[in-house]
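Below: one structure, written as structure tokens.
One protein chain omitted, others in place.
== chain A ==
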Amino acid sequence: MKTNIILSGVGGQGILTIAAVLDTAALSENLFIKQSEVHGMSQRGGAVQSHVRISDKEIFSDLIPEGKADLILSVEPMELLRYLPFLKEDGWLVTDSEPFVNTNNYPDKNDLFDQIKKHPNNIIINATEIAKSIGNSKAANMVLLGAASATLPLSEESLLAAITELFQHKSERITNLNREAFFEGKKVAEDFTNLATKK
């Protein structure tokens, strides 16, 4: 078993928190993990990505080869498409529909959605809105993790335990909000995929 995940977004959007949950959950299941991240100049409002590799055998490369990602999980729709060359033929695309516009030539978001929908396995949800509705706009990343959870090689218990472990030093309220965000994301993704199959 080897699962390759690319997390993408804009510097400061919280993809490293998603990575930390995946890492913690994978370690608790005694799996091998490699996770690369971006530090430095690009973190200042630029495009950032993290390669997360989870396996039951030793992992060599820190980077995922092109065409080998099982999942691209993005907190921003244009940033999802930037890493398309990494996607496996039957890989999953999961993204927040909410654009992060900090350039003056940002494309029309519907053009982005059209491109994403060209791939059969896609989940586009408004994670930012969902996070706001449960009272923590910062938890959009956990909404997305919940939405992608069915595609991950990790159990729901270990993912939730990891969320608790990572947030508990903040407060019980924040921990619970992030767990709730995870469940909301999962539920919305289930609705989304059911809808997609019916169509």
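Annotations for the structure displayed:
Rule of thumb we're sticking to: a residue touches a chain if its C-beta (ideal position, glycine included) is under 8 Å from a C-beta of that chain, and two chains touch if they have at least 3 such contacts; residues count from 1.
One rule holds for everything that comes next: contacts and distances are computed from a predicted model.
UniProt records the chain missing from this view under the protein name "Indolepyruvate oxidoreductase subunit IorA", selected from "Octopine permease ATP-binding protein P", "Spore germination protein", "Indolepyruvate oxidoreductase subunit IorA" or "histidine kinase".
Residue A:Q115 is the one among A:Q115, A:T151, A:T175 or A:T193 that touches the chain missing from this view.
Across the entire complex, the residue among A:I15, A:L87 or A:L160 in touch with the chain not shown is A:L87. The set of chain A residues touching the chain not shown comprises 10-11, 23-24, 27, 32-47, 51, 59-68, 78-79, 81-82, 84-85, 87-89, 102-107, 111-112, 115.
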